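Every protein chain except one is present and positioned as in the full complex.
Now for chain A:
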Amino acid sequence: MADTVQFDLVSPERRLVSMEAREVRIPGAEGDLTAMAQHSPLITTLRPGIVTVTSAEGSTDYVVTGGFAEIDGETVSVLAERAIPREEITQEHFKSLVDEATDKLAKAQEVFVNEPGPVDDAAKLLADMVAMGDHIGLSPN
C-alpha cells in the first residue's frame, strides 16, 4: 500500500507544488490537522497559517492566507487564496498581510455595528495572521 499522498498546492495565480508527500500539516479552520495516506475524505476551510509538507527529501513550509483543502485517501489538494513559500516571505510582505487584515476588521466594525458575526470573523482573521507571524518570527510592526 502506498504510504505517500499526491500533494498539490495551488493558488489562483499559479500552481506552487505538485509532489508526492508523506504527510501534510494543514491549518484547518477548526484546528491543525495532519493528512497522511488513507486519511478519510475531508473538506475543510483554512485559517491563515503554515502548511508543512514532509516528503522523503525533507519538509517545506508554505504560508497560506485562507482557502480550503480537499483530502481523500490518495490526494491532498490545498487551494489557498494566497500561498507563499516560507523562505520568500519578508517583513514587508507580512506587514502588508497584517495591514490588510486590520483594514478588514476596521471596515467590518464600521459596516456591521450591531452584528457581532462579521466583526468577530475579521478579528479572528487578524489574530490568526499575527499568530502566524509569531510562529515564523515576524512581528507586525
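The rule we apply is simple: a contact is a pair of C-beta atoms (placed from the backbone, for glycine too) under 8 Å apart; a residue touches a chain by one contact, two chains touch by 3 or more; residues count from 1.
By our rule, contacts and distances are computed from a predicted model.
Just by its UniProt name, which of "ATP synthase gamma chain", "Purine-binding chemotaxis protein CheW", "Urease accessory protein UreD" or "Carbohydrate ABC transporter membrane protein 2, CUT1 family" is the chain not shown in this complex?
Checked against "ATP synthase gamma chain", "Purine-binding chemotaxis protein CheW", "Urease accessory protein UreD" or "Carbohydrate ABC transporter membrane protein 2, CUT1 family": the hidden chain maps to "ATP synthase gamma chain".
Have a look at A:Met19, A:Ile50, A:Leu79 or A:Ala123 and name the one touching the chain we're not showing.
Residue touching the chain left out of view: A:Leu79.
If you put the missing chain back, which residues of chain A would it touch?
Chain A touches the missing chain through residues 8, 10-15, 28-30, 40-45, 67-68, 70, 72, 77, 79, 81-82.
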